[in-house]
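Every protein chain of the complex appears in place save one, which is left out.
So, chain A:
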Amino acid sequence: MSSQTPVGSETRVGASVVEAPTAASVARSSHRPGQSPTRPKRFTPWLFLLPYLLLFTVFVIVPSVFGIWISLHEWDYTLPNKPFVGAENYTDLFDPGSVNAGSFWTSMRATGIFTLFSVPLLLVLPLLVALLMNRRFPGRNFFRAVYFAPYVLGVAVVGLMWRYLLDNNIGLVNFYLGVFGLPDETAWTTSLPAAWVALVGVTVWWTLGFNSVIYLAALQDIPAELYEAAAVDGANSWQQFRHVTLPGLRPILTFVTINTLIASANMFGQSYIITQGAPGRETRTAIYQIAETGLRNFQMGDAAAMSYVLTLFLMMISVIVFWLFREKKEKPLTSGGTK
C-alpha cells in the first residue's frame, strides 16, 4: 500500500515531508486499477456531515425559524385562525401594562438569580471534588460513584424527594437542624431567600457529579511530567495548582462554564416540583413561565417571543464568556507545549 496515506489536505506537524501531499498529487500517484480513487470528491465531507446536518435542520433550524414565525402571530395551534400581530408579542413584553410583561420579567429575574448563584458553585465545588478524587486513596472508586450517583436520578425523583426533605414543618432537614441546635424554622420552599438557597443547593448536589467527571478526565490528561518538573523547581502544591493544573484545565473550563451556564439558565424542573414557583411567582424561572404561557395557557405566540428574548440573553452571555476565556488564554503559557 502507499506509504503516505493522505489525511485530506491536512499538514501533519512534525512530519519530515517538506511539502504536504496535495490532493492533486496524491490522486496522480496512487490511481491504480482495482483501487478506488482516493481523491476526495468535493462533496465527500458533506456526505459525512449529512446525517447530522439533516437532524440539525429538522430539529434545530426549522423549529427555530418556525418559532420566529409563531412569535409574530397570536398562535394557538388548536384554533383555525392565528392572526398575524407583527412584533406585538415582543413589544408587549416591554410594556408594563400588558398581561405577560410583569410575570415574564419576574421569571427572568428568577432565572438570573439562580444562574448567578448556582454557576460559580457548580464551577468551583466539582473542581475541588475532582481534585480529591484524582488522588490515590483506598475506596476512591466508591467515592467517585457517590459523587456522581445523584446525577443519574431524574429531576422528578430529585424534586419530589427534596420537596419532602426540605418541608419546613414535616421535613427531615429542619428536623436534623433542630437536633443539632441550629435554627429549624426556615421555610425552605415557601420563603425568600431560603427557597433560593434550597434550589441552588439541591441543584449543586444533583449535578455536581457531571462537572466533576469532566474535570477529572481533564485532570488526568495533564501530563505527570509537568508536576514532576514543577516539584523539582520547588513549587508547592498551591503553586502547582495555580501554574500547572489551572492552565491545563483552561480549554475544558470554557466548555464547563458555558454548559453550566446554559443548564442553569434553563432550570425548570426543580422549581416546578420543589417550590411550585412559590412564594407567589418568585421562583418561577423563565422556562417555567414560558411553559405555563405556551403549554398551559396556549399563548404560543407570546411564549415564543419570550423564549427568543431569553435566547438573546443567553447568546449575549455566551459571547461574553467566550470572550473572557479567550482573553486569558493568550497571556500565560505560549511555550508550554514542549516536553
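The rule we apply is simple: a residue touches a chain if its C-beta (ideal position, glycine included) is under 8 Å from a C-beta of that chain, and two chains touch if they have at least 3 such contacts; residues count from 1.
In the analysis below, contacts and distances are computed from a predicted model.
Per UniProt, the protein behind the absent chain is "Multiple sugar transport system substrate-binding protein"; the candidates were "Heterodisulfide reductase subunit C", "Ion-translocating oxidoreductase complex subunit A", "Putative xanthine dehydrogenase family protein" or "Multiple sugar transport system substrate-binding protein". Of the candidate positions A:Asn259, A:Gln276 or A:Ser318, contact with the hidden chain is made by A:Gln276.
In the full complex, the hidden chain is touched by chain A at residues 74, 76-79, 98-99, 102-103, 163-164, 166-171, 187-191, 275-281, 292, 295-299.
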